[in-house]
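Note that this complex is displayed minus one protein chain, with the remaining chains in position.
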């Protein structure tokens, strides 16, 4: 069982898996070599030291490896430190990414099932076929279920992309029938695929960051490429339908300065932009409030990207506070 | 029964009500005085001439009066013109504003009833009391039911303010439960009252325009004043609740450049802003498409305020197009 | 008499009033509890320690209390520290706020008297009546005389709001007669009331910060509310006059991006905006130059809000440098 | 005596000076050549025709010449037209520019005298010397007295540059003593010279337009050049003083986007910018209101450059309206 | 041989090809039907009338058809008009587009040959292969040679895309060696392909406009799609090379507000952006000067997109004016 770094205590023995964030060597005052490590997991980080069998251990793992560590917690200069007696490399497939990175609080498989069911509401055969091709693409689905939705602003946790995608699709279903003349099939498809390219744009196996193609091309273009390659496999996919679907992906950021090369020009694109932006902002603020507001305070610190403080009101008993967000899987529209 | 100006034909007799947009006098070649009028109703406008009893008629009505006109349609230099044999002033209370201005296609009383019922979902007693005071304020309710929501961009017709308010409140109800921790009572109240001040900002009894206080103060401030005066009548209305409600009104435009003196700082304010903006934009685009797209075209003209063209796709039979927007009164959540 | 923290010296005894900025407890190496305080006054801050009677003293005051302290200054790790032998809570009404916060260099009562006299230049009876109601409102006047004008950019000291208000009103009197057709009564009234809402927006009894309503509504709206509630008490206050006065308050920031929901639309509003902005900027730069320019230098550091450096020239004897700003009360126009 | 074109009447004889705006020739139905002219003066324009002695007259003047015209006013197709019997070229020095272009309502010589007197308030000998050189430069003074201050936005009439310069200098004198530490001599000099380069930037002998160097270099640079060439003539003009004076000229537009290559970095430059901007805006709005507001209306049309409507309130008798702007020459500070 | 509409004269017979821009029917005073046409070619437009055999002709062609017309030029109400005696539809493949639209002054085949030769300077085999695939794609090459580069701002004529592409590639070759470390092969490839998507974005067979996919997706995305489909055909095309090449296409507009979803992040992308922008601007200004400057004037009218006037200096004989731009095909580096 995983021991989390924010729970270790002086004098305890530790036997668990960690990620090596930094690795360097030093010399003791008596001239012996030792290894200095920074170990991390999703809960925090700690210094580690290897004083014995340095030569043996040193070659057996590298920075950015996951490792199995045995050792003892000591206190040095007011900080806890791990004196490591055994360390060995562990393969990525033998660890749980969620032990090392923040992870959605929701059930990933349940959310995914829910999204697949929503995609089955689509009646248009070409769009059905298209989504089917994505669901059959196992490597894609694996990444789609684990990726965060952003490195910094919203849904910044494993499963965040799926959570945001599901949330947006639910919002679309709630709102689409409010206006006359919107294309339901197109909107469901677009909401499911709108951030598709993030599976290629972001890396999340060592830290949440951008891939080379992510920085140079961006998820909008990467998504268009994945989409085009699936459409290509469908005989007679209508050209006009493909153009509109791509337009929804291209324009969903809503304005040039947010990296959309086109602004929304159809009613569906306008709705998709507003609901996507609202979902990202509300999640981003909720995450910020949850992690940054000190107890007893009604104000968040200043949020530099949103350029404002946020206020957390308290309400009397009488108020109808929304406490029960719909659970995945039990959504009944 | 009203005769509309876009339906009159040469040689017909006309006996109906119009609005005098312009009034001036001229001299015939033989030196006799006559009156030149421009008459309008919601369908269009026409020139009118009074050749006889000029002195009598001239003093009996002014520019911007509603008038009862009898006369005959003739053709002069390729345009239709009305030779008036009788004209007299009619009081505003004796005409139907909707004969003279574009009017919502929905049932105003039904929409209002629907909105009042929604306000009864609120459990918080102070907010209940507050809305009750508004509903009891007859002069307010009369204006609230007839006012347009804007002079130019969206819901620019009589009843538009009510239609937009109802639509936003419905959207709020659809979306509020999607997130945890939002204050339902506050959001319903704010969505009903968010554009409150437009009853004072806009004039619509002669044309859709701004009142003096509308231009100089704006509907956000005017709404705050109406709100404050009602809150003042409620004993023990909680100060914090009043502040939050006002914050929702102040910040609903979302950014300084759109005239909001504050940006949304609570989750409720963020949601209200997005849904309000989405509703205004979608209605505005729909109105634009309906009136500006020529038959057979899939593209609108350039929209200068939105800085783009809009696209009207056509879809095959298979597609699920949303045709039935929920009717007022039959909304079942 | 107040002992200021920037004047205390090693080995001196101290017996004076301070504000408790931080309070926490620690354990000595021998296991005894002690209290760690951060004490501040307007001149600076110092660490305090209570080694004895910890239980007794601990419950008798809290963070953010004003306290009467007796103790001795010692030096610890190159810093001065106060070993406290006696401490007790003092009520806010028994201290002088100006001992704890930066305060205007001018005479507050003199400035206020001067402002009241200026308000007596107004001939319009409704505006006279209005200002009279403010001057009779004791709680308002108390706050109005003590509040700073801003937390960061200009007149950031106790009495700053009054100083800025007086300065602006004097500027208005100097400039109004330069143009034909301006309304003197309206301009005097508006300059006196333009930042009215700052008495509610800012807090200054523990630090210069924003109140909840200050952040959520802002001084422009808070000022409008105070103004409206006074106007409400005056029978027959002309509606058009009220609208114009409110417009002056609303638009005095001059542009949307500075939080004004309306831009100046009358000549009076245009002048008020320019003079207000000039007064704030000049005071802000003067404060910045006074505190931030190192001796011998002719350049200030970079000012991030103004996005530039400022230059302090030196002039030969011949130059007419303005040294004597008019004294309050001796202003002769 | 000048006959103005907005006063001519059918069948009158005209004998007066005009400017030829357009000149072309035509053929009568009987095949005779005639000349078509457009004649203008400050009050308006009219068509002119020369039917006789066409060959003689045709070579004696060109487009953009001032001409002495004799002829008779007739009415043709509802417009007045001038049948010209005699026409001859007049030299520019023999006409009054103010007959042909809008001109300040104030006394040009009086204003100039006033400005010179203000320049004598300066005690610094170098600045005195500098202004003296400008006043002795006759060609400069002639242009300085006649030039408009702008082609479009404010003081757009002959004498406008002088009127604006005098107004700004008066404003500086009113405001400079309000703050401590400002350099009076420098501010007076800078306000007198701030728009100096407009004598080269604008042309106003045929219409209000930009000269080539005006468009390509702008009045700020052109002013710096004139200033530098005068400074060059003064032995030992202090370098630091020259830099500061030039900085005041360079930065008086206040921001890059208004063409200032530097933003104000001294207190004097900050004040000069605000007062200059205020004076230009107030004059611009007053001109706009005077020419564009229709009788009985309280609102101006939309002003595209200022992006707003302006409001012209009416006030009761009780109000202190400023009616008497100080007369030139009687200014007593 | 083509007769151009700006050369037809009264009473001439015409026998030539035109494009039908408008087509409608009318009734003569005697009640007979006739056809009203607007005919255009690259030189201008004229009205056409068909008085005889109306029924026969009417069904044989439509608006937007190219037609072979015989008829006679008459003068009606001061305008020339074509009385048509014979008209029949002509297939698009039987006309020369350059007879109907403005066309590059350069030799299209020569420019294309020149560009192909430049592509042979590339040493990298994958990029060579890639360009080879484009050159073998006959439908692409046909469109690439005829398309304009823009509908409005620069190279707005048939062959403009090719001319701009060739010009940019020449500029790249001139400049690339000026800096150390730039990738020549990548830059040549990117300059040749940078506006690739314009063959799909623009339509130019009836007028210069946007296609549906052009408006909804834009040439940047359309180009990426064409590029990706060719890369897909090349075994082992290096992924990193593909990413960089796509980045060059995506970022060549240089900033978000000009529709680039990414800003240039490599040295090659920075250079490509500057040279592309310079070439477009200089061509745009030259076209504007050529068509908009009236004879004798040194100033262009105001250019709304560039927000300025342009100046056309005249130079003395001594100046080295560049008169001989290198001819296509004779370029020697």
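Going by the order they are written in, the chains are A, B, C, D and E; count residues from 1 in each one.
Basically, a contact is a pair of C-beta atoms (placed from the backbone, for glycine too) under 8 Å apart; a residue touches a chain by one contact, two chains touch by 3 or more.
In this text, all values refer to a predicted model and were calculated from it rather than measured experimentally.
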Visible chains in contact with the missing one: A, C, D, E
Which of E:54, E:108 or E:265 contacts the chain that the document leaves out: E:265
Which of E:107, E:124 or E:212 contacts the chain that the document leaves out: E:124
Residue, one of D:33, D:96 or D:216, that touches the chain absent here: D:216
Chain E residues that touch the omitted chain in the full complex: 122-125, 167, 170-171, 174-186, 238, 240, 244, 247, 263, 265-267, 270-271, 274-275, 277-278, 281-282, 285-286, 307-313, 315-316, 318-326
Hidden partner interface residues of chain A, rising order: 212, 215-216
Touching residues (missing chain, whole complex) on chain C: 298-299, 309, 311
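To be clear about the criterion, only the chains that are shown with their structure count from here on.
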Chains contacting each of chain B and chain D, listed by label: C, E
Chain C against chain B, contact positions shared by both copies (same if over half, else different): same
Mean-CA-position distance for chain C and chain A (Å): 46
Contacts with two or more other chains, residues of chain A listed in rising order: 240, 244, 247, 265-266, 309, 311
Pairwise touch network: line, ring, star, complete, or other: other
